[in-house]
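Each remark here refers to the structure printed beneath this line.
Just one protein chain is left out here, and the rest sit where they should.
What follows is chain A.
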Amino acid sequence: MPGPFIEDARIEHARKLADEIVNPIFDLIRRNTTVSTERTVLRFFGLSGAGARGVPLANLMVDKLKAAGVLNKGAAYWYGRALQLGAKSPLEAVERLTALPTEKLAPLSPEQEHNLREEVRAEARAALDDLKARIAQREELRKQFPMPPAPHKYVIVATGNIYDDVDQARAAAQAGADVIAVIRSTAQSLLDYVPHGATTEGYGGTYATQENFRIMREALDDESRKLKRYIQLTNYSSGLCMSEIAFCAAYEKLDMLLNDAMYGILFRDINMRRTFIDQYFSRRICALAGIIINTGEDNYITTADAYDAAHTVIASQFINECFAKRAGLKDWQLGIGHAYEIDPYREDTLLLELSQAMLVRRCFPDAPLKYMPPTKHKETDIFFSHTYDVMANLVAMWTRQGIQLLGMMTEAMHTPLLADRYVALKSAAYIHRAARGIDEEFTVREDGKIANRAREVFARAEQLLQECRDEGMVTAIGRGHFGDVKREETGGKGLDGVLEKAPDYFNPFLELLEAQ
């Protein structure tokens, strides 16, 4: 463990501040639901298909309920009503409901209401058991083919075609990758639906669909058996469909998800309320499914300067952790994000990067941590770029990062060539092999540059947390405290998909997940 630098009491204090920041947001979360939350409920019941022109059935039904002004009772309730009307399948339930003017449905007696909810709860329990059984299969495979020690080497594929992605993912696994991320198509996070089926055309990436998840996981299961080493799969639970993606990923046995409580607000201009509500349900699903989340604080220092904004990363990490813990996630599931992004033409950057990474490690000793490579100051001189990445690898090893996204020497140019991944994996394997245990061998002096810088950054993070506590999170974001981006509570995309829950709102999955 590299140095204490900071007293335990102050770290506890930072956690307490984060808790107080997050508190009022939970009032909002408890009082409201969203269209994507309700669509997730329907997906849990097996409504994963698509209707005419590829519109997902979950959207069809939720839009209908919303238009009728009754969605605030919860989609699960109306699903139950449809079943009572004699629907024999989820598809039939949609048809019955979308055919009927819902407001014309006769009210039920209290007893009927009670029975309906009990029936739907029973079905929800069965759906969750089914999901758990699928997760258990994944756990079995992981046990059979253990993963190598951390840092887990994480690489990206991004062809736009899921079948080409499979070829590249297999190649990367054979070259030593531990985690495969399939980058999503540009701006998918702004779609208020999850596209359906296998896709072969994307822009800058491949659409996240349940079928694409299944295809890739099946290929990686096969590769894991061949290599006798479990290969993890990750995707993006961000944007307007956080919880739906989380469900699809859980169902298709993904291992990780990019999932941040604030990324959508700051970087995709998604409405604040919508994001806070959606992230909660999505994280509840991740908690159950044993999915490791990756938070996105690395993004702050690609916008703002990495040296000046170092404390915003730490402050946000405490807030993200608090949101995550309240959604039931355990320490081992917190891939708290940060990055090696300080301008390489400054003096002492290796010491500064070590300081920052050690500070994150100090604050979150039991979390795997997700370390991102340099991107902002990358150059098209691939030889320099490669050296630059190697330094990040060394810091990752030294500070025991759990998950390390490997830098690509062609970062500043194009999506990685197959050989770029190979070169990155070979050199990362070398650094990991060469430097394992380096943190045990060297003690960082408490009066040196590394410790002093860590104390300075932590003090500023504490101050920022204090400000967020005093002003409230909404104001803090409005003032551009994170990533230099300013957002307003009622601005951004997706606010019209937020609904206040009716007093008799019903969501059996939320009940069950919260009781886990």
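Following the convention adopted for this analysis, contacts are C-beta pairs under 8 Å (C-beta built on N, C-alpha and C of every residue); 3 or more make two chains touch, one makes a residue touch a chain; residues count from 1.
Just so we're on the same page, contacts and distances are computed from a predicted model.
Asker: Can you pick, from "ABC transporter permease", "Outer membrane receptor for ferrienterochelin and colicins", "B12-binding domain-containing protein" or "Cytochrome c oxidase subunit 2", the UniProt protein name of the chain not displayed?
Answerer: Of "ABC transporter permease", "Outer membrane receptor for ferrienterochelin and colicins", "B12-binding domain-containing protein" or "Cytochrome c oxidase subunit 2", the absent chain's UniProt record names it "B12-binding domain-containing protein".
Asker: Considering the complete complex, identify which of A:Asp63, A:Asp164, A:Asp222 or A:Asp269 is in touch with the unshown chain.
Answerer: A:Asp269
Asker: Based on the whole complex, identify which of A:Leu60, A:Ala172, A:Ala428 or A:Met473 touches the chain you can't see.
Answerer: Missing-chain contact among the listed residues: A:Ala172.
Asker: Consider the whole complex, including the chain that is not shown, and state which of A:Ala68, A:Ala150 or A:Leu190 touches that chain.
Answerer: Candidates A:Ala68, A:Ala150 or A:Leu190; residue touching the omitted chain: A:Leu190.
Asker: For the full complex, which residue in A:Tyr340, A:Tyr422 or A:Phe509 touches the chain that was left out?
Answerer: Within the whole complex, the residue contacting the unshown chain is A:Tyr422.
Asker: Which parts of chain A face the unshown chain closely enough to count as touching?
Answerer: Touching the missing chain: residues 170-172, 174-175, 186-187, 190, 203-204, 266-269, 299, 302-303, 375-376, 411-412, 414-415, 417-419, 422-423, 426, 483-485, 493.
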